[in-house]
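Step one of this worksheet: look at the structure below.
Excluded from the complex is one protein chain; the other protein chains are retained at their positions.
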Amino acid sequence: MCKPVNIRVAGFGGQGIMMFGQMLAYCATNDNMFSLWVPSYGPETRGGTANCSVIVSTKMINSPVFTNADVLVAFNQPSLEKFKEMIVPGGCILYNSSMIHDPILPEGVRGYGIPINDIALELGTIQVSNMTMLGAYLEFSELFSDATAEKVLEKYLGEKKAHLLGINKQAILRGREALRALKG
Amino acid sequence: MCKPVNIRVAGFGGQGIMMFGQMLAYCATNDNMFSLWVPSYGPETRGGTANCSVIVSTKMINSPVFTNADVLVAFNQPSLEKFKEMIVPGGCILYNSSMIHDPILPEGVRGYGIPINDIALELGTIQVSNMTMLGAYLEFSELFSDATAEKVLEKYLGEKKAHLLGINKQAILRGREALRALKG
Amino acid sequence: MEVKYKKTKGLTDSPLSYCPGCTHGIIHKLVAEVLEELGVLGESIVIASVGCSVFSYRFFNCDAVQSAHGRACAVATGIKRNLPDHVVFTYQGDGDLASIGIAETIHAANRGENITVIFVNNAIYGMTGGQMAPTSLIGQKTTTSPMGRMAEVHGSPLHISEIFSQIDRVAYLERVSVFNPRQVRNAKNAIRKAFTYQVEKRGFTMVEVLSSCPVNWGMTPVDSLKWIEEKMVPVFPLKVFKDKGVENNV
Amino acid sequence: MEVKYKKTKGLTDSPLSYCPGCTHGIIHKLVAEVLEELGVLGESIVIASVGCSVFSYRFFNCDAVQSAHGRACAVATGIKRNLPDHVVFTYQGDGDLASIGIAETIHAANRGENITVIFVNNAIYGMTGGQMAPTSLIGQKTTTSPMGRMAEVHGSPLHISEIFSQIDRVAYLERVSVFNPRQVRNAKNAIRKAFTYQVEKRGFTMVEVLSSCPVNWGMTPVDSLKWIEEKMVPVFPLKVFKDKGVENNV
Amino acid sequence: MPIKGYLTFESEKCKGCGLCVAFCPVKILYLDKNTLNQQGYPIVKITDPDKCIGCASCALMCPDSIITVEVKN
Amino acid sequence: MPIKGYLTFESEKCKGCGLCVAFCPVKILYLDKNTLNQQGYPIVKITDPDKCIGCASCALMCPDSIITVEVKN
Amino acid sequence: MGKILMKGNEAIARAAMLGGLEAFFGYPITPQNEVPEYLSRYLLEEGKVFVQAESEVAAINMVYGAAAAGFRTMTSSSSPGIALKQEGITYLCGSELPCVISSVMRGGPGLGSIQPSQSDYNQATRGGGNGDYHVIVFGPETIQETIDILKEAFDIADYYRNPVMVLVDGLIGQMMESVDLTKPVKKRFLPEKDYAANGTKNHPGERHIINSLYLESNELEHHNLSLKKKYDLATANETRVELINMNDPDYVIVAFGTMARVCRSAIEKLAEKNIRVGMIRPISLWPFPSSVFETMDAPHLKGILCVEMNLGMMLTDVLVANNGRHSVGFFGRAGGVVPDPDEVVDAILHFNERVVK
Partner (left out) sequence: MGKILMKGNEAIARAAMLGGLEAFFGYPITPQNEVPEYLSRYLLEEGKVFVQAESEVAAINMVYGAAAAGFRTMTSSSSPGIALKQEGITYLCGSELPCVISSVMRGGPGLGSIQPSQSDYNQATRGGGNGDYHVIVFGPETIQETIDILKEAFDIADYYRNPVMVLVDGLIGQMMESVDLTKPVKKRFLPEKDYAANGTKNHPGERHIINSLYLESNELEHHNLSLKKKYDLATANETRVELINMNDPDYVIVAFGTMARVCRSAIEKLAEKNIRVGMIRPISLWPFPSSVFETMDAPHLKGILCVEMNLGMMLTDVLVANNGRHSVGFFGRAGGVVPDPDEVVDAILHFNERVVK
């Protein structure tokens, strides 16, 4: 990786957007890479939308802001609409195909729809839809190993939520699988 | 008068120092001269001393502060001691000889002692000692006419204190007389 | 068919910015309904304080002034002294009124400013993400009392209405809540009385409303109402603290 | 021969800056005597507020911190939280405490800061030349209420002790005066109790002392004392508002 | 004849908080988790419109004023 | 034998306020308008020292703590 | 009408009334107490609004309310009191509300003293509120000029919908001088206050909202840029300066307020020594009269001496305005000391020792 990767993540509040982004940043830190996570914050999150951005890089990160993202991870329709234009040509959009149907994507941008709600519900709880998406992203980007993701996840959940580790790991797995299937 | 006259007035709180100074400034305004009155203010007046300065001039007054006064009007001993050194050579000190006995004055400075407490008490109230001193000052300086002083005094006292006009006028007169006697 | 209930004209079309089930919304509409019913919307000015209700300048269908955090009653004073025949009211949270703004509120009350204060006590700083408020309950976990509020460390919940009951020139003062339909109706009556007294120029009026913050309390909206009833009301009893109209006809 | 009365070691040699006959001086020496008698001068810190008593940092024979106008109780909180075994007290006028500093004082009380507040209520802003205070009496002429205080324009005198009586974590609260020798002795007892409670870590203690301002009231010192007795006491009744030592042994 | 109520919801503004549901005395309201509005909230629906007694408790408790209640005798 | 009081004044600090004078039960204190101290205040004096009962009311009321009272039985 | 003798603070109060003051809110603080004291009598007498607020914070927020409702309003205070008003001032600017603030400076920092000072120059011209805003600040040198500016201040405030501050030191507040209250001042066309929150019955169909909150950065930036336009306009139109003795000077003094008066005396004394000293006297401190430094024609100028009753605050503005053209020196006294003309004379005579690196 010679250039920092700029990732935008967006969805409804409650879909685990922030956790998704932070997980990526933690993975980078764990692998001794540089990373930077920037949330959108404040009352607008009360309005029901949430978004954050992540930069992952092998060298010092300079500008913490970017106009053009390499990847958009869209958890719902309004987010897709709001951010899809910022993706660079050759970039990519991962979207929640449980909520976004037949999206119109910008020229030159690949799209992968993962039915994360459905997969999560299959696993037993909608709560893990974000980790399903994470799995898909990890598969797509090939940035971090499963070992890294699992280690970080364990830390993230902490003792209190240790019992959720299994289902979250499963979700990551299922996300990977789904993406792999799409990539073909 | 080609140069502004700088006058410093000082004494105990309660001796009517501020009124003395303001009367001079009012007289100047009345006579279409320029004047400027500067009080010392604030808690130090609580300590028991009061002082103010007055500048009277036929032209616009520039600096409102002066280091060297032409005249010091000292109502008590501490004031005399505190301010006598600021009097220019050739300047003059009017002092309350009811409270200041045999003062040592700076070289080249004339002194006139007027027993204003005694005169005021003779008139019936210590309250008019300041106007006694004013009379002396008016006689000394020849700045303002009796008519001016009386007109200003009348305004100053206002309706509420109109009954005090007579005794205050008398005090001014007696002060003039006392100074005249000294000048001899 | 007869309309039994519909959205009041006292509110604008702007969707409320509150979280799902937050009772700020209920209190908003009660105030708005009262203003509509009294026919005073055209002469009303709301002072929107800083808190989740900061956007109330968008919601109440009347003129509005957004004020600095805690200073709503000072702003109201500035307006009302100049427009004595207008209806001037503040809408303030417990952080705004009971913490940073207690001085301005007490002194407006003490001067007898003829204004109405709607005091929304949800025992927390909602807007900023759930910090402890002066009115937080003992044991209540907040982001700045992570082990729960402890009397010895953080002090006890501040009883605003009890304190204001000691101020001579308060004309009307009641603590109400909105945790069920009956309480909502009571609350509306109190709010109506407060505004009526203002119109009658009787002096300072305040209605303290125990309100919910499902998000920062970490409860469902429905459980939040239960929490008000079961936990808050025992600490903050609902009652009329002052009613000059009853005491003596000032 | 036996010394029946002499100046306390709790005061320094610095002459008091108060006007002749101002009872700030009496209150100073009562506090100083109590500190001396309790043997706590070495561990005491006075917070000198802004008012005529600003120079009290020169007068009390202990460490001293001069604080911003109205903020003495916040400053005291900052000190006491770090030095919980020291004796920390504020000395504040009615402008300082009841007007600009009411928020800081209420919240220190509500947090139960284990400090003592000596509240000198002379119904006027002495230091700045006699403006109306929140505690000025109805009809009282001041430089900013030249026609006398009017309830409808200026509000009513603010009853600080009554208000603070509504705060849970206040451990001791009494209003006293110093208008004759008997009252002076009462006042000293109250002050002693307040400091004793602080030493015993019982919580927030406050003594409101009705005091004179001969200069700005425009009266002789002796008439001023009469005015306290005849005009102020009826409005500000002398009594114990709160005593946790009696209520329950906290 | 008992009073009969008719409800209209401005569903796009519904936040799915469930207060109306909780306070309906005849328990005929529910949140449809399968129908999210544009804001992403499940919207409120009515199981048995005939049972509505038009008491307006639901509307009274709705923080977002999205329920209109009409009644017929 | 009645208690007898002896007073000392730190007169330079006296402000002539008269509170001691007003509260002496036997009325033996007065302000001497003819003796001003350095601050310009009339200082307090005692007319009839023998009558002092050493009650210390004067000292108690003196805001400037300038009176010392000693007593002998 | 003839001249009358008036105390500076009372003149501020009276002039504000002549300028149309409708509502005053203040809290006592020396050395400006005569302002509220005067108004508590005379403003009330005219049936207008006077409220002694519980604090400076409350006072500025009452001003905010009165201005929001469309009234001409003012507060007055001194150094630490102005510090407490900073939040309120930035709110007024952010919500584009007009008002007048009278600031009578004393010594600092902290409680400092109550003696006259100019050490609140930064406080007045740079503020301590948050965000990109400016207060229009005037620093008159006489009571007469204070009056003239105050009479105009409400118009200026209304014109720009922005606070206007009149900044004097305690000496101007406390002293008495002969003044003419009737001197005419510039009038300007002022639009209706069509923003005032005074009830929709006064403007049916349109709600008036006073607000400084713009959560979207783009909206806030738009607001900031529109404020900036206003500030640029004020810079173009409201900059005031007096040039004294600027005909081929050896030195130029820059001073305002009381300090400028003292410098006038010094300049006279220096003239006696055949040293030609001119003076740039900023009357508006914000906007600062930078352009006169550019256009200054002074071929024999040896340097510019900035003289202040502080340790060097306006100096920054002088350095920016001078932009390296001439050598700049500084002389100041602090703590409430008003320098004597002789000290200024001395500073010019030893200009080289005064040059700021």
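A, B, C, D, E, F and G are the chain letters, set down in written order, and residue numbers restart from 1 in every chain.
What we mean here is this: contacts are C-beta pairs under 8 Å (C-beta built on N, C-alpha and C of every residue); 3 or more make two chains touch, one makes a residue touch a chain.
The shown structure was predicted, so the numbers you read here are calculated from the model rather than taken from an experiment.
*Asks:* Which of G:Ile4, G:Leu18 or G:Leu111 touches the chain that is not shown?
*Replies:* Answering carefully, the residue with contact to the hidden chain is G:Leu111.
*Asks:* Looking beyond the chains shown, say which of D:Thr8, D:Asn61, D:Ser99 or D:Thr205 touches the absent one.
*Replies:* Of all options in D:Thr8, D:Asn61, D:Ser99 or D:Thr205, contact with the hidden chain holds for D:Asn61.
*Asks:* From the list A:Val9, A:Ala28, A:Cys92 or A:Ala120, pick the residue that touches the absent chain.
*Replies:* The single option touching the absent chain is A:Ala28.
*Asks:* Hey, which chain G residues sit against the chain that's not shown?
*Replies:* That gives, for chain G, the contact residues 57, 78-80, 82-84, 86-87, 90-95, 105-115, 117, 119-120, 122-123, 126-133, 211-225, 227-228, 310-311, 313, 316, 319-320, 322-325, 333-337.
*Asks:* Tell me, which residues in chain A touch the chain that this view leaves out?
*Replies:* 22, 25-26, 28-29, 32, 34-39, 41-43, 61-67
*Asks:* Spell out, residue by residue, where the missing chain touches chain C.
*Replies:* 50, 54, 66, 68-70, 95, 99-100, 102, 125, 127-129, 131-132, 134, 143-147, 153-154
Quick note on the criterion: only the chains that are shown with their structure count from here on.
*Asks:* Starting at chain E, find the fewest moves between touching chains needed to arrive at chain G.
*Replies:* 2
*Asks:* Check D-G against B-F and say which one is joined by more contacting C-beta pairs.
*Replies:* Counting C-beta pairs in contact, D-G comes out ahead.
*Asks:* Centroid of chain B to centroid of chain G, CA atoms only: how many Å?
*Replies:* Centres of chain B and chain G (C-alpha means) sit 35 Å apart.
*Asks:* So which stretches of chain B touch two or more other chains?
*Replies:* As it turns out, chain B has residues touching two or more other chains at 43.
*Asks:* Residue numbers in chain E touching 2 or more other chains?
*Replies:* Touching at least two other chains: 41.
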